[in-house]
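What you see is part of a larger complex, with each chain still in position.
Note that the chains are named A and B in the order they appear, and that numbering of residues resets to 1 at the start of each chain.
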Amino acid sequence: MKKFINDPADVVAQALAGIAAAHPELRVDVEEQYIVRADAPRPGKVALVSGGGSGHEPLHSGFVGPGMLDAACPGEVFTSPVPYQILAATKAVDGGAGVVHIVKNYTGDVLNFQLAAELATDEGISVETVLVDDDVAVEDSTWTAGRRGTGATLLVEKIAGARAEEGGKLAEVAAIGREVNAASGSFAYALTAGTTPAAGRPGFELPADEIEAGVGIHGEPGRRREKLRPARDLVRSALDVILDAKSFDGPVIVLVNGLGGTPLIELYLVYGEVAEYLAERGVPIARRLVGNYVTSLDMAGMSLTLCRATDEMIRLWDAPARTPGLHRGA
Amino acid sequence: MDATLARDWMRAAAAAVAADTDRLTRLDAAIGDGDHGVNLNRGFTAVVAALEQAPPQTVSEVLVKAGVTLMSRVGGASGPLYGSALRAAGKALPPTAEVRPSELVVALRAGLEAVRGLGGAAPGDKTLVDAYGPAVDAFEQAVAAGADLAGAAAAAAGAAEAGAEATVPLQARKGRASYLGERSVGHRDPGATSTSLMFKALSQVA
């Protein structure tokens, strides 16, 4: 394993120290491991807290700032944060109007956030949880842990964040977050696995001409292995799965997301194919974002997310945001 | 069992997890995200440190402290699950210096219920419940048949290991491995494997 680190055990803590040094506009509690807007708590504003395993940067720490999250809790690499950490962040940002927890649907994240929400409620803080489960590669059945939260997390954080910033109430902010999630579908391909510092080797090995289809963002293998095909084919197959899974009967926000090791030149090529195929399928694109946003360490791969966007969602998507990872307007 | 023995148990569990970190992580890489060994090792290292720093005087307190420490240091699925299990087990014990095997039966079962309540896994879902459940049953039967702690722990350890091995042909329905669908078949569940280590550790010190 070759990485720019000092000791596999210290990666998250030292990266957090780097974030603290790099972003004076944020406040980092290195002890409790959370990141908040420097002006937190903001009295009267609904606060948004998210978090999850590290290794998906800029998610979530890179989305802390005006217009998006009030706090992020990074766990160890690919390991959800712990309840006391989430509680500490929740208390640090609560401005009296309640706190929305944005939680990606993984057993670990769900359980730890659930325990944290109970602890916060005990301390008199109103908490609403928005569960993100947009990954249509996983069948949504009561016999599984359900669909994973992936690319749509960014959309939920942006749109619910904007709603909170403009004064939305707790229930309203949570409601739009849930709407965005319900309206979104994602599908990912991996060309290689990422390597966690602790494991020191890739999560899985792929032959030189094979890919994982329907892969997750934690180095979980996908639903199946396939032969590598041209980008055009891969895009069409993925969009077919997404378009089948949910209703996209109007304008969409598109996210072409790199998983960490895929260069921008490929992501733009992919976006060109997405735009062409959606035009063929009669799905208008209202907005789009291309880049590495919800990553899986150094995994070469990409995910596509579509969100059937209402006018309200588009308005909030366009609203200002000022975070290390996403910047809009003022 | 007294507090010293309970602490020895936790130390033995920590040693077993440390020795098998890589194995657990490999099992988790196959059908999960490859962090289970590292997660538990981080957690049990903290448990040992916490128990040494201010050694509790009852078995109940030892287990509660171990549980809370796991909950606050591990994260992931296994942190809340193992943490709640130990915490619930400790809370189910009387605050006495010594606890009897029959009291441990109640405690272990309370731990199992906590896991099932939190995670919602049923037997056969290919989770740690598949090792934990049989282990508690075996422990209980041995105690009912008059076994002492050592005998009951040995029975539980055997049942846990058999239960863990029996996860191999199962298709996962809970946790990260469930995303794999049929591809989860043919692999041993990492959490069930670490649960087997827990009961083996108990039988070593009992």
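Here is the rule we use: contacts are C-beta pairs under 8 Å (C-beta built on N, C-alpha and C of every residue); 3 or more make two chains touch, one makes a residue touch a chain.
None of these values were measured; they are calculated from a predicted model.
Recorded composition of the complete complex stands at A x2, B x2, labels matching the chains displayed.
Criterion: only the chains that are shown with their structure count from here on.
Centroids of chain A and chain B (each the mean of its C-alpha atoms) stand 32 Å apart.
Across the interface of their complex, chain B is touched by residues 53, 75-84, 106-108, 111-112, 114-115, 137-139, 143-145, 148, 196, 198-199, 203-204, 216, 218-221, 223-224 of chain A.
Residues 25, 29, 31-35, 38-39, 42, 71-81, 118-119, 172-176, 178-181, 183 of chain B touch chain A in their complex.
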